[in-house]
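These notes are about the structure you will find just below.
What you see is the complex with one protein chain gone and the rest in place.
On to chain A.
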Amino acid sequence: MKRTDELAGSAPPLPSQEPIRLVDPQGHRVGEAEYLTPEPGTLLALLRAMIIGRRFDRQASALARQGRLAVYPSSHGQEACQVGGVLALADDDWLFPTYRDCVSLVTRGVDPVEVLTLLRGDWHSGYDPEPHRCAPQCTPLATNASHAVGLTYAARRKGQDAAALVLMGDGATSEGDAHEAYNFAAVWNTPVVFLIQNNRWAISVPVDKQTAAPTLAHKAIGYGMRGYNVDGNDAAAVHAVVSHALAEARAGGGPAIVEAQTYRLDPHTNSDDPQRYRDDAEVEYWKARDPLTRLEALLRGEGLLDDAEVERMSAEGERLAADVRERLSGPDRLTPEELFSHVYSTAPAMLRRQRQELLDEMRKG
């Protein structure tokens, strides 16, 4: 057992009170020696993914209004977190998203229609987790965080250096499961980055009612891991810090919490009424810090982007939206008999009987 004074030397530094920022809201670089601003190619990729992601998000919100989705939790305004985090992942890494993280899944390359399956309501998860290494979207808060710890632990046992990115909200950090996952990750020293999208609100509850910690990143200290506080509307900064944390974790430096300061511009879901708990001024303040316009301004200012390129990216977003619209139009294609197929590896007699009863019932109409 180490003595306290010996331990003090190895404790991770406190996260900064001011979020790490590489690009200011006007689109100018700000000096930040520690974190490398991504290369122009990466910056363009970030902008492209955010433009496509936002278009997808707008389309999904519209589909929810039309009743084509059962519900949609928008991530409008949080694109820098989802895109910046996901583009920092290597192909072999895993993503553990929540219901709010559809844009992260689209960015990861999952078919956008399959991304919406959960929210459309014809199955719980629409995609095969394996090919894109994306766990199913998680609805109970914080419960998937420990799955990521176990998965990376198993990978390391096999001599593979897969890391994992867990997306979670500010509210979710109050859950016991979050605590257990942070602690397991730190004790087992597994390469997991917990990216907290602090969008200020857990439905109607503000973040200052969730925690008394100076920042959510500070929570990392108690577990003996590193915590980073980053401007969550600065895609370059999110990407740089998550990349840095992943690299450290892979090198054996342990897991990290990255808190991204961002904002949910839309209601919690399409059925929420934010007028009841927050004022318009707050929304306006954050609108002025839009992650897309910021990165676009930087790239234009530095001559890395022109109208034609923006046009091309937007057209990609339009094509994706049209494709989603097209494929989600028409009648539902439901497969009720499949309800019994995946409960066990082999269906027990009881389920085989119930399946037959349902089929008979359907035949009778």
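Quick note on the criterion: a contact is a pair of C-beta atoms (placed from the backbone, for glycine too) under 8 Å apart; a residue touches a chain by one contact, two chains touch by 3 or more; residues count from 1.
One rule holds in what follows: contacts and distances are computed from a predicted model.
One chain of the complex is hidden; its UniProt record names it "Alpha-ketoacid dehydrogenase subunit beta", one of "Alpha-ketoacid dehydrogenase subunit beta", "Alanine:cation symporter family protein", "2,3-dihydroxy-p-cumate/2,3-dihydroxybenzoate 3,4-dioxygenase" or "Sugar ABC transporter substrate-binding protein". Residue in contact with the omitted chain (choice from A:12, A:25 or A:150): A:150. Summary of contacts with the chain left out: across A:136, A:206 or A:301, the touching residue is A:136. Counting the whole complex, the residues of chain A in touch with the unshown chain are 123-125, 128-130, 135-136, 140, 143-155, 157-158, 176-177, 180-181, 183-184, 187-188, 338, 341-345, 348-350.
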